[in-house]
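All protein chains of the complex are present and in place, except for one that has been dropped.
Moving on to chain A:
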(Lines give C-alpha, C1' and ligand atoms only; values in the text may rest on other atoms or scores of the structure.)
Protein backbone atom coordinates (compact mmCIF):
# COMPACT_ATOMS: atom_id res chain seq x y z
CA UNK A 1 0.00 0.00 0.00
CA UNK A 2 1.59 3.22 -1.14
CA UNK A 3 1.56 6.12 1.27
CA UNK A 4 1.32 9.57 -0.18
CA UNK A 5 3.81 12.11 1.06
CA UNK A 6 1.93 14.97 -0.53
CA UNK A 7 -0.70 16.03 1.95
CA UNK A 8 -4.10 17.05 0.67
CA UNK A 9 -4.72 20.73 0.98
CA UNK A 10 -6.92 21.60 3.91
CA UNK A 11 -8.44 24.71 2.47
CA UNK A 12 -11.65 24.35 0.49
CA UNK A 13 -11.31 27.65 -1.29
CA UNK A 14 -12.22 27.47 -4.96
CA UNK A 15 -9.32 26.73 -7.25
CA UNK A 16 -10.00 29.88 -9.26
CA UNK A 17 -9.10 32.02 -6.27
CA UNK A 18 -5.85 30.18 -5.86
CA UNK A 19 -4.75 30.67 -9.44
CA UNK A 20 -3.52 34.17 -8.87
CA UNK A 21 -2.04 33.60 -5.45
CA UNK A 22 -0.54 30.24 -4.72
CA UNK A 23 1.06 29.32 -7.96
CA UNK A 24 3.21 32.24 -8.95
CA UNK A 25 6.95 31.59 -8.98
CA UNK A 26 8.03 33.95 -6.21
CA UNK A 27 5.59 32.46 -3.78
CA UNK A 28 6.80 28.96 -4.71
CA UNK A 29 10.43 29.83 -3.95
CA UNK A 30 9.41 31.34 -0.67
CA UNK A 31 7.41 28.26 0.22
CA UNK A 32 10.27 25.91 -0.66
CA UNK A 33 12.33 27.55 2.08
CA UNK A 34 9.50 27.13 4.53
CA UNK A 35 8.71 23.56 3.52
CA UNK A 36 10.10 21.95 6.62
CA UNK A 37 8.08 24.37 8.70
CA UNK A 38 4.83 23.91 6.72
CA UNK A 39 4.16 20.29 5.80
CA UNK A 40 0.60 21.08 4.67
CA UNK A 41 1.76 22.85 1.52
CA UNK A 42 0.11 21.40 -1.61
CA UNK A 43 2.46 19.39 -3.84
CA UNK A 44 1.73 18.71 -7.49
CA UNK A 45 1.48 15.04 -8.49
CA UNK A 46 4.33 15.61 -10.95
CA UNK A 47 6.56 16.43 -7.96
CA UNK A 48 5.56 13.48 -5.78
CA UNK A 49 8.12 10.69 -5.82
CA UNK A 50 5.56 7.95 -5.32
CA UNK A 51 3.92 8.97 -8.60
CA UNK A 52 7.13 9.06 -10.60
CA UNK A 53 6.42 5.68 -12.15
CA UNK A 54 3.49 7.12 -14.10
CA UNK A 55 3.73 9.03 -17.36
CA UNK A 56 1.18 11.86 -17.14
CA UNK A 57 -1.17 12.07 -20.12
CA UNK A 58 -1.82 15.63 -21.26
CA UNK A 59 -5.23 16.74 -22.48
CA UNK A 60 -6.05 15.48 -25.95
CA UNK A 61 -8.49 17.69 -27.80
CA UNK A 62 -8.33 15.63 -30.98
CA UNK A 63 -6.01 14.98 -33.89
CA UNK A 64 -5.86 18.58 -35.07
CA UNK A 65 -6.38 20.84 -32.11
CA UNK A 66 -6.92 24.36 -33.28
CA UNK A 67 -7.06 25.70 -29.82
CA UNK A 68 -4.27 25.96 -27.29
CA UNK A 69 -6.01 25.78 -23.98
CA UNK A 70 -4.57 27.17 -20.78
CA UNK A 71 -5.79 25.26 -17.78
CA UNK A 72 -5.10 26.12 -14.22
CA UNK A 73 -1.95 24.32 -13.18
CA UNK A 74 -3.49 22.27 -10.46
CA UNK A 75 -6.35 21.15 -12.67
CA UNK A 76 -4.00 20.02 -15.46
CA UNK A 77 -1.74 18.24 -13.02
CA UNK A 78 -4.53 16.25 -11.41
CA UNK A 79 -6.24 15.38 -14.67
CA UNK A 80 -2.97 14.50 -16.45
CA UNK A 81 -2.44 11.87 -13.78
CA UNK A 82 -6.08 10.81 -13.84
CA UNK A 83 -5.79 10.11 -17.53
CA UNK A 84 -2.59 8.14 -16.92
CA UNK A 85 -4.36 5.95 -14.38
CA UNK A 86 -7.31 5.40 -16.73
CA UNK A 87 -5.00 4.49 -19.58
CA UNK A 88 -3.39 1.75 -17.48
CA UNK A 89 -6.70 0.85 -15.86
CA UNK A 90 -4.86 1.03 -12.55
CA UNK A 91 -6.85 -0.29 -9.62
CA UNK A 92 -5.07 1.06 -6.55
CA UNK A 93 -5.48 3.15 -3.43
CA UNK A 94 -3.56 6.02 -4.93
CA UNK A 95 -5.92 5.98 -7.91
CA UNK A 96 -8.88 6.03 -5.56
CA UNK A 97 -7.45 8.97 -3.63
CA UNK A 98 -6.82 10.85 -6.84
CA UNK A 99 -10.47 10.48 -7.91
CA UNK A 100 -11.41 12.50 -4.83
CA UNK A 101 -9.18 15.32 -6.01
CA UNK A 102 -10.48 15.10 -9.56
CA UNK A 103 -14.04 15.23 -8.26
CA UNK A 104 -13.28 18.22 -6.10
CA UNK A 105 -12.05 20.04 -9.20
CA UNK A 106 -14.97 18.97 -11.38
CA UNK A 107 -17.78 16.99 -9.79
CA UNK A 108 -19.73 16.86 -13.06
CA UNK A 109 -17.13 14.71 -14.79
CA UNK A 110 -19.01 11.45 -15.15
CA UNK A 111 -15.92 9.48 -16.22
CA UNK A 112 -14.25 10.15 -12.90
CA UNK A 113 -17.32 8.93 -11.04
CA UNK A 114 -17.42 5.77 -13.17
CA UNK A 115 -13.81 5.06 -12.40
CA UNK A 116 -14.35 5.68 -8.72
CA UNK A 117 -17.15 3.10 -8.67
CA UNK A 118 -14.97 0.58 -10.43
CA UNK A 119 -12.32 1.17 -7.77
CA UNK A 120 -14.79 1.00 -4.91
CA UNK A 121 -15.62 -2.51 -6.01
CA UNK A 122 -12.15 -3.62 -7.10
CA UNK A 123 -10.57 -2.50 -3.82
CA UNK A 124 -13.50 -3.56 -1.63
CA UNK A 125 -13.60 -0.11 -0.12
CA UNK A 126 -15.57 0.70 3.02
CA UNK A 127 -18.95 1.74 1.68
CA UNK A 128 -19.98 3.41 4.94
CA UNK A 129 -17.04 5.72 4.51
CA UNK A 130 -18.13 6.29 0.92
CA UNK A 131 -21.57 7.30 2.20
CA UNK A 132 -19.94 9.93 4.41
CA UNK A 133 -17.94 11.11 1.43
CA UNK A 134 -20.88 11.40 -0.95
CA UNK A 135 -22.94 13.11 1.75
CA UNK A 136 -20.32 15.84 2.03
CA UNK A 137 -20.06 16.24 -1.74
CA UNK A 138 -23.82 16.53 -2.22
CA UNK A 139 -24.03 19.12 0.57
CA UNK A 140 -21.58 21.23 -1.43
CA UNK A 141 -23.00 20.54 -4.89
CA UNK A 142 -26.59 19.41 -4.62
CA UNK A 143 -27.61 20.13 -8.24
CA UNK A 144 -25.53 17.63 -10.11
CA UNK A 145 -26.81 14.37 -11.67
CA UNK A 146 -23.62 12.41 -11.03
CA UNK A 147 -23.45 12.83 -7.27
CA UNK A 148 -26.99 11.68 -6.70
CA UNK A 149 -26.62 8.71 -8.99
CA UNK A 150 -23.45 7.76 -7.15
CA UNK A 151 -25.24 7.95 -3.82
CA UNK A 152 -27.99 5.72 -5.13
CA UNK A 153 -25.44 3.11 -6.24
CA UNK A 154 -23.82 3.10 -2.80
CA UNK A 155 -27.18 2.80 -1.03
CA UNK A 156 -28.04 -0.12 -3.32
CA UNK A 157 -24.72 -1.85 -2.67
CA UNK A 158 -25.16 -1.41 1.07
CA UNK A 159 -28.85 -2.20 0.80
CA UNK A 160 -29.30 0.34 3.57
CA UNK A 161 -31.61 3.33 3.12
CA UNK A 162 -31.69 4.26 6.82
CA UNK A 163 -29.97 7.62 6.42
CA UNK A 164 -31.72 8.68 3.25
CA UNK A 165 -34.92 10.39 4.31
CA UNK A 166 -33.15 12.53 6.87
CA UNK A 167 -30.34 13.39 4.49
CA UNK A 168 -32.71 14.37 1.68
CA UNK A 169 -34.79 16.42 4.12
CA UNK A 170 -31.65 18.31 5.00
CA UNK A 171 -30.87 19.03 1.34
CA UNK A 172 -34.47 20.11 0.76
CA UNK A 173 -34.21 22.47 3.72
CA UNK A 174 -31.62 24.34 1.63
CA UNK A 175 -33.66 24.23 -1.57
CA UNK A 176 -37.10 22.74 -1.23
CA UNK A 177 -37.48 22.24 -4.99
CA UNK A 178 -34.21 20.46 -5.78
CA UNK A 179 -35.33 18.16 -8.60
CA UNK A 180 -32.53 15.62 -8.02
CA UNK A 181 -33.29 15.39 -4.32
CA UNK A 182 -36.93 14.67 -5.00
CA UNK A 183 -36.05 11.97 -7.56
CA UNK A 184 -33.81 10.29 -5.05
CA UNK A 185 -36.45 10.55 -2.34
CA UNK A 186 -39.09 8.94 -4.54
CA UNK A 187 -36.72 6.14 -5.42
CA UNK A 188 -35.81 5.41 -1.79
CA UNK A 189 -39.41 5.46 -0.63
CA UNK A 190 -40.65 3.23 -3.39
CA UNK A 191 -37.72 0.81 -3.31
CA UNK A 192 -37.64 0.33 0.45
CA UNK A 193 -41.33 0.97 1.17
CA UNK A 194 -40.81 3.94 3.44
CA UNK A 195 -44.25 5.48 2.95
CA UNK A 196 -45.38 5.85 6.56
CA UNK A 197 -44.26 9.35 7.46
CA UNK A 198 -44.13 10.88 4.01
CA UNK A 199 -47.54 12.55 3.99
CA UNK A 200 -46.62 14.35 7.24
CA UNK A 201 -43.34 15.39 5.67
CA UNK A 202 -45.16 16.83 2.67
CA UNK A 203 -47.61 18.70 4.87
CA UNK A 204 -44.79 20.30 6.82
CA UNK A 205 -43.18 21.50 3.62
CA UNK A 206 -46.46 22.91 2.40
CA UNK A 207 -46.84 24.73 5.72
CA UNK A 208 -43.51 26.38 5.02
CA UNK A 209 -44.27 27.17 1.41
CA UNK A 210 -47.70 26.37 0.06
CA UNK A 211 -46.51 27.15 -3.48
CA UNK A 212 -43.91 24.38 -3.51
CA UNK A 213 -44.91 22.47 -6.63
CA UNK A 214 -42.54 19.60 -5.83
CA UNK A 215 -44.29 19.04 -2.51
CA UNK A 216 -47.71 18.98 -4.17
CA UNK A 217 -46.37 16.46 -6.65
CA UNK A 218 -45.05 14.38 -3.78
CA UNK A 219 -48.44 14.50 -2.10
CA UNK A 220 -49.97 12.99 -5.22
CA UNK A 221 -47.19 10.40 -5.35
CA UNK A 222 -47.72 9.27 -1.76
CA UNK A 223 -51.50 9.06 -1.85
CA UNK A 224 -51.66 7.31 -5.20
CA UNK A 225 -49.27 4.64 -3.91
CA UNK A 226 -50.88 4.18 -0.51
CA UNK A 227 -54.56 4.84 0.23
CA UNK A 228 -55.50 5.86 -3.29
CA UNK A 229 -57.87 8.76 -3.90
CA UNK A 230 -61.35 7.32 -3.51
CA UNK A 231 -61.69 7.37 0.29
CA UNK A 232 -59.30 10.26 0.58
CA UNK A 233 -61.10 12.50 -1.92
CA UNK A 234 -63.15 14.60 0.50
CA UNK A 235 -60.17 15.12 2.76
CA UNK A 236 -58.03 16.16 -0.19
CA UNK A 237 -60.61 18.59 -1.52
CA UNK A 238 -60.87 20.19 1.91
CA UNK A 239 -57.10 20.36 2.15
CA UNK A 240 -56.83 22.10 -1.23
CA UNK A 241 -59.56 24.62 -0.50
CA UNK A 242 -57.98 25.38 2.87
CA UNK A 243 -54.59 26.02 1.24
CA UNK A 244 -56.20 28.07 -1.50
CA UNK A 245 -57.83 30.32 1.08
CA UNK A 246 -54.34 30.97 2.51
CA UNK A 247 -52.83 31.69 -0.91
CA UNK A 248 -55.41 32.07 -3.68
CA UNK A 249 -53.01 32.55 -6.58
CA UNK A 250 -51.42 29.17 -6.26
CA UNK A 251 -51.14 27.27 -9.51
CA UNK A 252 -49.95 24.09 -7.78
CA UNK A 253 -52.95 23.78 -5.47
CA UNK A 254 -55.40 24.28 -8.32
CA UNK A 255 -53.54 21.87 -10.64
CA UNK A 256 -53.59 19.30 -7.87
CA UNK A 257 -57.30 19.75 -7.19
CA UNK A 258 -58.16 19.43 -10.85
CA UNK A 259 -55.76 16.50 -11.22
CA UNK A 260 -57.35 14.41 -8.49
CA UNK A 261 -60.92 15.15 -9.60
CA UNK A 262 -60.37 14.71 -13.33
CA UNK A 263 -60.56 10.90 -13.46
CA UNK A 264 -64.08 10.92 -11.97
CA UNK A 265 -65.17 14.19 -13.54
CA UNK A 266 -65.39 17.59 -11.89
CA UNK A 267 -69.17 17.70 -12.02
CA UNK A 268 -69.42 14.28 -10.34
CA UNK A 269 -68.33 15.71 -7.02
CA UNK A 270 -71.43 16.83 -5.07
CA UNK A 271 -71.33 20.34 -3.71
CA UNK A 272 -67.99 21.20 -5.27
CA UNK A 273 -69.29 23.84 -7.66
CA UNK A 274 -71.08 25.62 -4.83
CA UNK A 275 -67.96 25.65 -2.68
CA UNK A 276 -65.91 27.12 -5.49
CA UNK A 277 -68.56 29.75 -6.26
CA UNK A 278 -68.48 30.72 -2.59
CA UNK A 279 -64.70 30.97 -2.69
CA UNK A 280 -65.00 33.19 -5.77
CA UNK A 281 -66.54 35.94 -3.64
CA UNK A 282 -63.50 36.34 -1.41
CA UNK A 283 -60.55 34.50 -2.94
CA UNK A 284 -60.90 34.89 -6.68
CA UNK A 285 -57.99 34.23 -9.05
CA UNK A 286 -57.45 33.26 -12.70
CA UNK A 287 -57.00 29.68 -11.47
CA UNK A 288 -60.33 29.67 -9.68
CA UNK A 289 -62.06 30.98 -12.78
CA UNK A 290 -60.32 28.40 -14.96
CA UNK A 291 -61.44 25.71 -12.55
CA UNK A 292 -65.03 26.99 -12.67
CA UNK A 293 -64.86 26.85 -16.44
CA UNK A 294 -63.68 23.25 -16.20
CA UNK A 295 -66.64 22.47 -13.91
CA UNK A 296 -69.11 23.99 -16.36
CA UNK A 297 -67.46 22.25 -19.29
CA UNK A 298 -67.61 18.93 -17.49
CA UNK A 299 -71.28 19.53 -16.68
CA UNK A 300 -72.04 20.20 -20.34
CA UNK A 301 -70.08 17.13 -21.47
CA UNK A 302 -71.71 14.79 -19.01
CA UNK A 303 -75.19 16.23 -18.68
CA UNK A 304 -77.98 13.78 -18.20
CA UNK A 305 -80.69 13.31 -20.80
CA UNK A 306 -83.30 15.15 -18.73
CA UNK A 307 -81.33 18.38 -18.36
CA UNK A 308 -83.28 21.07 -20.15
CA UNK A 309 -81.85 22.86 -23.12
CA UNK A 310 -82.30 26.13 -21.25
CA UNK A 311 -80.24 24.85 -18.34
CA UNK A 312 -77.49 23.84 -20.73
CA UNK A 313 -77.39 27.22 -22.39
CA UNK A 314 -77.26 28.94 -18.99
CA UNK A 315 -74.23 26.86 -18.05
CA UNK A 316 -72.66 27.62 -21.40
CA UNK A 317 -73.25 31.31 -20.92
CA UNK A 318 -71.56 31.27 -17.51
CA UNK A 319 -68.59 29.40 -18.97
CA UNK A 320 -68.22 31.84 -21.85
CA UNK A 321 -68.42 34.80 -19.49
CA UNK A 322 -65.45 33.34 -17.66
CA UNK A 323 -63.45 33.05 -20.87
CA UNK A 324 -64.31 36.60 -21.74
CA UNK A 325 -63.18 37.82 -18.34
CA UNK A 326 -59.96 35.86 -18.45
CA UNK A 327 -59.12 36.96 -21.99
CA UNK A 328 -59.26 40.52 -20.70
CA UNK A 329 -57.49 39.96 -17.36
CA UNK A 330 -54.88 37.31 -18.20
CA UNK A 331 -53.95 38.90 -21.52
CA UNK A 332 -50.71 36.98 -21.90
CA UNK A 333 -52.80 33.83 -22.38
CA UNK A 334 -55.56 35.51 -24.34
CA UNK A 335 -55.29 33.02 -27.20
CA UNK A 336 -55.85 30.13 -24.82
CA UNK A 337 -58.96 31.66 -23.27
CA UNK A 338 -60.41 32.51 -26.67
CA UNK A 339 -59.71 28.94 -27.81
CA UNK A 340 -61.51 27.50 -24.77
CA UNK A 341 -64.55 29.66 -25.38
CA UNK A 342 -64.66 28.89 -29.09
CA UNK A 343 -64.40 25.12 -28.63
CA UNK A 344 -67.04 25.03 -25.96
CA UNK A 345 -69.36 27.12 -28.04
CA UNK A 346 -68.79 25.00 -31.12
CA UNK A 347 -69.63 21.90 -29.19
CA UNK A 348 -72.59 23.04 -27.15
CA UNK A 349 -73.67 26.44 -28.24
CA UNK A 350 -75.79 28.44 -30.57
CA UNK A 351 -73.59 31.52 -30.78
CA UNK A 352 -71.32 31.85 -33.76
CA UNK A 353 -67.60 32.64 -33.64
CA UNK A 354 -67.99 36.24 -34.66
CA UNK A 355 -70.45 36.93 -31.88
CA UNK A 356 -68.13 35.46 -29.32
CA UNK A 357 -65.08 37.44 -30.44
CA UNK A 358 -67.21 40.56 -30.38
CA UNK A 359 -68.08 39.86 -26.74
CA UNK A 360 -64.43 39.83 -25.82
CA UNK A 361 -63.48 42.95 -27.71
CA UNK A 362 -66.60 44.90 -26.65
CA UNK A 363 -67.70 43.56 -23.29
CA UNK A 364 -69.73 46.70 -22.75
CA UNK A 365 -72.15 45.50 -25.40
CA UNK A 366 -73.14 42.65 -23.08
CA UNK A 367 -73.98 40.42 -25.97
CA UNK A 368 -73.95 37.28 -23.88
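The rule we apply is simple: contacts are C-beta pairs under 8 Å (C-beta built on N, C-alpha and C of every residue); 3 or more make two chains touch, one makes a residue touch a chain; residues count from 1.
Here is the rule we use: contacts and distances are computed from a predicted model.
**Student:** UniProt name of the unshown chain, from "TRASH domain-containing protein", "Geranylgeranyl transferase type-2 subunit beta", "GATB amidotransferase" or "Cell cycle control protein 50A"?
**Tutor:** This omitted chain is identified in its UniProt record as "Geranylgeranyl transferase type-2 subunit beta".
**Student:** Which is it among A:117, A:280 or A:342 that touches the chain not included here?
**Tutor:** Touching the chain that is not displayed is residue A:117.
**Student:** Considering the whole complex, which of A:135, A:255, A:269 or A:312 touches the chain not shown?
**Tutor:** Checking the options A:135, A:255, A:269 or A:312, the one contacting the hidden chain is A:255.
**Student:** For the full complex, which residue in A:126, A:197 or A:335 touches the chain that was left out?
**Tutor:** Hidden-chain contact among the options goes to A:335.
**Student:** Where does chain A touch the missing chain, residue by residue?
**Tutor:** Per the touch rule, chain A residues meeting the hidden chain are 16, 57, 59-72, 75, 83, 86, 106, 108-111, 114, 117, 145, 149, 153, 177, 179, 182-183, 186-187, 190, 211-214, 217-218, 220-221, 224-225, 248-249, 251-252, 255-256, 258-260, 262, 284-286, 290, 329-336, 339.
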